[in-house]
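I have a structure here, written as structure tokens, and I will follow up with some questions on it.
With one protein chain held back, the other chains of the complex are shown just where they sit.
Presenting chain A:
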Amino acid sequence: MEATITLRVDGEERPVSLDTRTSLLDALRERLGVNAPKKGCDHGQCGACTVLVDGRRVTSCLLLAVTQDGASVVTAAGLGAEAEGEPLRRAFLDHDGFQCGYCTPGQVCSAAGMLREARAGHASHVTADLSADEIPLDDAEIRERMSGNLCRCGAYPNILAAIREVAR
């Protein structure tokens, strides 16, 4: 079935007609030519497709585009306009936070969402005291909070270093 929706993608209004079966990831890549988010698994398992929707990081491969009419979507390409977007992109370059780069657009979007969650006081699986108001982002916290993004090249130490620099 066809549906017509409007997405705000990296700050631009983008009306689009699509089949209801289209994921947000496919809508961005195949219909709107926004190729920053990548398709790794298409099953929510790798994080390569991570974008920010209304400020929250999500796996765009499992999200049906038709459910997101009116939503604001930020991909790695538009991240520079977000708080910490530019410092994150810079830090990934400075620390060699990638090899092939395929997972990187998902990594930086995820990191931006993660920093936002941390600032809002969210705990994680490795937080010792869940009732704590302030949770310092040490290496264990960053690793756990970034565990939804796999890197086939194993650039994890440098990804960690890049995010650590911005989290400080």
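Quick note on the criterion: a contact is a pair of C-beta atoms (placed from the backbone, for glycine too) under 8 Å apart; a residue touches a chain by one contact, two chains touch by 3 or more; residues count from 1.
In the analysis below, contacts and distances are computed from a predicted model.
S.K.: Hey, which one's the missing chain according to UniProt: "Peptide/nickel transport system permease protein", "8-amino-7-oxononanoate synthase", "Xanthine dehydrogenase family protein subunit M" or "Sulfate adenylyltransferase subunit 1"?
M.R.: "Xanthine dehydrogenase family protein subunit M"
S.K.: Out of A:16, A:62 or A:77, which touches the unshown chain?
M.R.: A:62
S.K.: Extract the touching residues of chain A with respect to the undisplayed chain.
M.R.: 1, 3, 19-21, 23, 42-44, 47, 50, 56-59, 62-64, 66-67, 110, 113-114, 117, 120-125, 127-131, 143-145, 147-149
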